[in-house]
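Left out: one protein chain. Kept in place: all the others.
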Amino acid sequence: MRRLVATIWPLAVLMLVICVIVAAAAAMAPSTQRVVTDGLLKLIVVVGAYIFIGNSGVLSFGHIGFMAIGAYTSAWLTIPPMTKKVLLPGLPDFLMQLHWGTVPATIAGGVAAMVVALVAGLPLMRLSGIAASIGTFAMLAIIQATFSNWTSMTGGQGSLFGLPASTDMYVAGAWGLVTLAVAYAYQCSRFGFRLRSSREEEVASRASGVDVPRERLVAFVISAFFVGVAGSLHAHFLGVVTANQYFLALTFITLAMLVIGGINSLSGAVTGVLVVSVLAELLRRVEGGFTVASWEVSALPGLREVGLALAMLLILVWRPRGLTDGREIGWPGALYGKFASKRKSRP
Amino acid sequence: MSIFAQHLIDAISVGGLFAMMALGIGLIFGIMRLINFAHGELVMIGAYAMWLMVALPTPLVIVLSIAVVIVLALGMERVAFRPLRQASPSTLLVASFAVSYFLQNLVQMTLGSRPKPFTFADQLTQSLPIGGFHLPLLQVVSMGLTIAVLVGIVLFLKRTTYGVLMRAAAQDFRMARLCGVRANTVIALSFAASAVLAWVVSLIYAAQTGQISPTMGLRPALIGFVATVVGGLGSLPGAAAGGFVVGVLTVVLQIVLPPELRDFRDAFLFALVLLVLLLRPRGLLAVKAEVERV
Partner (left out) sequence: MPILAAAATTEHVHARGVSVKFDGLAALTDVDLSLRRGEVLGLIGPNGAGKTTLVNVLTGFQAPTTGQLWLDDGDVTGWPAHALARAGLGRTFQSVRLFPGMTVAENVELGAVGTGCTRGAARRRAHDILQWLGVTALAETEAATLPFGDERWVGLARALAGEPAFVFLDEPAAGLNELEVDRLLQIIARIPSELGCGVLLIEHNIELVMSLCDRIQVLEHGRTIAMGTPEEASTNPEVRRAYLGADLDETVTSRQRTTTFAADDTVLRVADLVVGYGPVQALRGISVEVGDGELVSVIGPNGAGKSTLMNAVAGLVTPSEGAIDYRGADLIGRPPERIAREGIALVPEGRHVFAALTVEENLITGATASGGPKAVAAELDAVLQLFPILRERYRQPGGKLSGGEQQQLAIARALLARPKLLLLDEPSLGLAPLVIDQLFGVLAKMRDDGMSILLVEQNAARAMSISDRTYVLRNGRIVMAGRSQDLVGDARFDDAYFGFAPERARP
């Protein structure tokens, strides 16, 4: 019993944090709720990416490509056929006729991302280190170039509109909880356990019977599902899909969240999203200008990005292994002991 | 015939440009194991420096803008990367992301995000009649400059003592220090050298496209990276060769792809990159990398 509680404790805490945030935001203005929804979508992307990156230790630049796949899949499935005829004349007939609801479309977006991850991952997962990272980046670049130029299928550089804007804070929150639960279950499963061992010590891991490329592929495919789902949810959040959205800026911010929180733990992924989102939101308010007493500060456009970059640099210099140092939240009884032993171990 | 010559010149000049980019990135990687994402911002700042000083006499602009880029490169090393020297490559990479993002947005905040016309090298837009066809002066100059810089850097690395020390450090940093090579000096020197390479790229690139913007460094940096890996990380000739190959590939793809596929050039380019990586995970000119001994 004690073991069970200790095992699910970190997940329970993280899920509770999400629930509390959603509950608190429910009482606030719609604009605040949109900020929270955006944060929750980032959470799904970052936790989804963590399933692969965190457990394998291989930095992937390609995940935002899965988001694009999810978003476009959703667009193909949910835009009304009449609109599709005009926007996407090149769409094959069977797709042209479909008019799905957003929930099946979201799942389909995830599945489509999984299929791509499986095909791309078969060769990619044989690479390691920087070659693997650049390989995943090449994948992102190919996806990006394809979506932004295949005009008859994707509308090219322009925006695709007509998607039902069905993603609200509760939908995003629910998917966020599912993502957390699956990520944690994977991490505790024997698959996740084997992959983590290869991250810690690849040679010993292979000597213990772990087929490293295969384990990486499993994680890559699961991880693609959730990032694809996030892409679809994001499309239904904005009601519009634009290829350029799913490229470098988003890759940068999500990777930064992961590294800042601590790349090696689920708690780190969540912490990173929370800290960076809150920082970004605070800076956005400062940027827009504000009044303190009778002192008026005028708007400073661009301040948010500059401040965010600086803050992230400072955090990295201060804690190069991330805010959580790659650890999960300890449970209260063990908390003090763990902390003490950690102190001892890292002089 | 003249079309072929034109294509050839295109291929060589684009190849040379990316070779310089990849060499600049490869220099830093070899020594610090850092993939410096902010290398593209050195290019961008170099172009903006020239743009800002355009009223000054040309030689002064050149000298000052080079100085600006070098100071910036040394500054980012000192402020962002030196404190992280012991950190993991992913932390270093994200730090360089942050530096890049910071510089881009700083320029955007102060000078605006809209592209500006780049007039510093206006005289270069004339064309030069050579042997029956007209050659744009810009291409002649940029090719000459590229060749001069690449030859110069090769001579520096091969013939001067400091060049030898930099190559030694790029290969085995610890051993180089045991030989008395000062870590900070060599790292600073590499950043300065990579800054000079970035400046040359910024001049040619801005003159060719005729405009500058805060995000102009992004694409050359991305291709530079990929090229460094394709060429073989840790090998300087590999980086230059990788850059050249990738540059030439973009031109070749532009020529051989049927018009309806031309928009997908980058997709094909990166697919080829993937193929190279899968066939030769250590790159085209891999140094016998230190394979981990079991």
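Odds and ends about this structure:
For reference, chains read A and B in written order, and residue numbers begin at 1 within each chain.
Note that a residue touches a chain if its C-beta (ideal position, glycine included) is under 8 Å from a C-beta of that chain, and two chains touch if they have at least 3 such contacts.
No experiment lies behind these values; they were computed from the predicted model shown.
Considering the whole complex, the residue from B:146, B:235 or B:250 that touches the absent chain is B:235. Considering the whole complex, the residue from B:3, B:55 or B:178 that touches the absent chain is B:178. The omitted chain makes contact with just one of the residues A:103, A:165, A:203 or A:314: A:203. Although one chain is hidden here, its contacts on chain A can still be listed: residues 188-190, 193-194, 196-197, 200-201, 203-212, 264, 326, 341, 344-345. By the touch criterion stated above, the residues of chain B touching the omitted chain are 161, 164-165, 167-168, 171-172, 174-183, 235, 287-288, 294.
The rule is short, and it goes like this: only the chains that are shown with their structure count from here on.
Distance from the chain A centre to the chain B centre is 31 Å, each centre being the mean of its Cα atoms.
Those residues of chain B whose C-beta lies close enough to touch chain A in the complex are 35, 80, 83-84, 86-91, 93-95, 97-99, 101-102, 104-106, 108-109, 218, 222, 225-226, 229, 233, 263-267, 269-271, 273-274, 277-278, 281-283, 292, 294. Partner chain B is touched in their complex by these residues of chain A: 59, 123-124, 126-128, 130-131, 134-135, 137-139, 141-142, 144-146, 149-150, 203, 248, 252, 255-256, 259-260, 263, 300-303, 305-306, 308-310, 312-313, 316-317, 320-321.
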